[in-house]
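Let me give you the structure first, and then I'll get to my questions.
For this view, one protein chain was removed and the others were kept in their places.
And then chain A:
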């Protein structure tokens, strides 16, 4: 078996095992309401952290100014409850414009 195939199968099997955690527990264990609430809060905390690291960093370093500036535009619009499409397109558009203007 080639190294690439082994890599794909190992990564796929491990990832699917992580993804099965919820469905396997669901229905077998009655989770207390507080635990259920913490699981939802935990997912939101993870998403907020992904938002922050995805906006500001790339390969462990600073992502440059255009991306965080674009995300900031989208973030302000999201906070003010702008429609989803407006948030996403404004963020991408702002980053693209800044890059076209020479901002890294």
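In this text, a residue touches a chain if its C-beta (ideal position, glycine included) is under 8 Å from a C-beta of that chain, and two chains touch if they have at least 3 such contacts; residues count from 1.
Simple rule for what comes next: contacts and distances are computed from a predicted model.
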Margin query: Not counting the visible chains, the remaining one has a UniProt entry; which protein name from "Hydroxylase molybdopterin-containing subunit", "Phosphoribosylformylglycinamidine synthase subunit PurQ", "AzlC family ABC transporter permease" or "Sigma-70 family RNA polymerase sigma factor" does it give?
Written below: "AzlC family ABC transporter permease"
Item checked: Residues from chain A at the interface with the omitted partner, ascending -> 3-12, 14-16, 18-23, 25-26, 32, 34-36, 38-61, 63, 66-67, 70-71, 74-75, 78-79, 81, 84-85, 87-97, 99-100
